[in-house]
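Omission of a single protein chain aside, the complex is shown with its protein chains in their original locations.
Chain lettering (A, B and C) follows the sequence in which the chains are written, and residue indices restart at 1 in each chain.
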């Protein structure tokens, strides 16, 4: 019963098989190999267009490099106040942008709205000698709350961004989960909706350590090669990054695995709701927040269930209640029905 | 009728006299001269204690160097969302800290409260591998709204900061104006109240270009010498910075000039109130915000009055009203009674 | 016949086996797992002492993080002018140190000498307000020329460093190859000889992507956790880094694989010497430089041999000769005797 994080899950077997398969003979390093070429081509196919692609090994690298490409040191990224880039990367965006700024806005569901972003653009001073420039909006798809942006919502944010001369960045650490929920294609949910740079995660979804930065607006790609190397993120034995991504994209494995995780979360949500503890947000992807009575939490802990107690600011206090604990439950491609049943069983018994 | 900014005012004659006085013979550069030694000693006397002192030429340098001394690249400063350091220095704190973070909180009067700062400290994750550390609170005395913190308010913020392992930074660009209003001594309003590093401004008050960083907690002084040089802020002909500060401190000139500016603002505020346009905040120092009817604004502009239309977010919309314009009026040591009368005359006539 | 780089070689099968083995069940992310604990313990055993250990995925990350831990922004690292950190990492040390400086010295064999480093320390100004501090010496073991430092040579550099208040960093991308050649133990060649921080490479030697930073002087470890995260180098599925290192250390596999590579280079060197093209430096590890007649180079290229033409400045022009091409030949754990024989056959035939 491990709901601590999707990065606690193992890699999919197919990913390891692909690495084994790639582990033959000599190939040039640093991405000048056929595996990397194929992975880039496959990504281009899946996203229905050519674009500049950079493979890296962590989501923080993918986000921070993407933001650095979009934002000069005297620039700013507007994001939700509890976006991963703002709170969980130990200042990586500030490091990679050489001192750029994150300007954050609150909301009750971890999603950035055109209204909130627009207000920040309207009400603060921007540009000139005295103020930093606003260079990018950044949104997480799926969000920290596990919720998703519809294509229309992404389009509205892109419109705002582009109207004001900003770019739109999408942190797609759980992009596949969002695709599965929304039914949108990769292209529809990214560049067709106006996303300029996508940090596309595979690690949480079933890879070992593999992410891709897809740069749809080529201007942002100009110096990413140097930035990646300079940050120590250009893999020498690059084929193993490529192999992981090829395995994930093969036969839509990434979407298949995301569907497993989403389904597990939906069952968990339904079971919790049936027990009177409906999750705080609709179960759209594989991340849930629930307000559990302390007694239930205690019983689950004693039964060995693993998950984190967390109450991010985007959950209004009223939704948790005084004698309850806000917990985050994350499913993955490796979550089993048995785990869900077992967990829900303890929830029922504790009530 | 120039109320655009206190930096639009000239320098006090005594400051230029002191520079002329210092302009004799050879003295060693880079602060190794008797003028600098005397200026530091005078500051120590005025603040009633020894401390590490660094002279620089701009307020942004004084603030950014101070914050860099207090905050590692993986650290954060908590400040009001419209603090000068957050909005008007083009990211200088982020540059000088090598990518540190400003975490900002709103309030309706430009002042940071222990409650708001405490909430940020409580509700966000801090430290460890994933989160930046919270290293400093930074407050402006006087605030961007022209209001002041009482000694008790500073003490409460210092208590919060120190209890959580943070330092307290004070942006004292208008410190003298705050002293005049509160009646506190320099020591009472700074280190005795718990301020760890003070950026002490003289430029706005009547110097040409001279500021001092007073480091009361010596730990923060360790590398300021290198930081200052590396930022191009170690003056070679250092005596001229020192001479300006000596002139300002002589016979309490800095307080005398601040009193002139405060008094002018108070008269302006009273006159506006009498005309039915009471300033948005109490006239404590030399910065006022007023919500003028558009007709009054127009008349003043046509009469040649200079000031900026500004509605910072700390002024609730309700306080401005639909058909009014929010303007900022700043007085200085060079503001004359005639200017005030003339301005108020136009206000009355326009009504 | 691939002698382009040891990073063109595949990973050792045992490494992939270990990854597969580790790929079971849920474990906590970010290094809080039993695999990581075991890898750290194994490293401590192999190096005969406890120390702070940080796993990362690339050599550039290992070097740049190590140097950043040793060098403030106003500091300097002294290294050979063609050290990997100085020429092949696109400024990563400067990025990670937030603007620290590499001060480089030339030599005819890619090795830093106490004399050359001492001269730099003696003849430049250091410290105070005007000059950067000298904080570290950095040496590569084995060197860019494929040569090694004896334990006594490391000790002499460590003595110089420590006498002047500097730390000693070792770039051990090919540390195992140096151990095999010198016969020294890991401890003898690192902390016992005075190395303060070791960037220990496994990738070139047979891992997929795994390196360890070993911090023997604990002072340097203080903020490496934050630096690693902030640089995007804290792996979420951390077990796979650990598994690779465990596999490499198991039964001394790392040394066994290094011995294969060294032996291959030695045979290559002997064969080239027999053909009249003795390598420029003694074949100590797995990197050779040879001055091939253009006709030989051409024949090898046509035969499909892969390697880079390179004449680093540390090779005096006189050693290459006018009608020859300086080439770099790198062997690896995957180099076969057949490849060597084939290559040497073409060399002989071309002569």
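As a working rule, a contact is a pair of C-beta atoms (placed from the backbone, for glycine too) under 8 Å apart; a residue touches a chain by one contact, two chains touch by 3 or more.
This one's a predicted model, so the numbers in the text were calculated from it and none came from an experiment.
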{"item": "Omitted chain - touching chains that are shown", "value": "A, B, C"}
{"item": "Option touching the unshown chain, where B:20, B:301 or B:317 are the choices", "value": "B:20"}
{"item": "Contacting the left-out chain in the complete assembly, out of B:5, B:107, B:150 or B:185", "value": "B:5"}
{"item": "Residue among C:13, C:88, C:108 or C:250 touching the omitted chain", "value": "C:88"}
{"item": "On subunit C, residues whose C-beta touches the chain left out of the figure", "value": "73-75, 87-91, 94-95, 97-102, 123-125, 129-132, 313"}
{"item": "Hidden partner interface residues of subunit A, rising order", "value": "30, 72-74, 98-99, 128-130, 132-133, 223, 225-230, 234"}
{"item": "Where the unshown chain meets subunit B, residue by residue", "value": "2, 4-5, 7-11, 13, 16, 19-20, 23-30, 56-65, 89-92, 95-96, 203-204, 208-209, 226, 229-237, 240, 306, 334"}
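By our rule, only the chains that are shown with their structure count from here on.
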{"item": "Chain whose Cα centroid lies at the greatest distance from that of subunit C", "value": "B"}
{"item": "Gap in Å, rounded to a whole number, between the CA centres of subunit B and subunit A", "value": "41"}
{"item": "Distance between chain centroids, defined by C-alpha means - subunit A, subunit C (Å)", "value": "34"}
{"item": "Centre-to-centre distance between subunit C and subunit B (centres being mean Cα positions), rounded to whole Å", "value": "51"}
{"item": "Residues of subunit C whose C-beta touches two or more other chains", "value": "30, 226, 229-230, 234"}
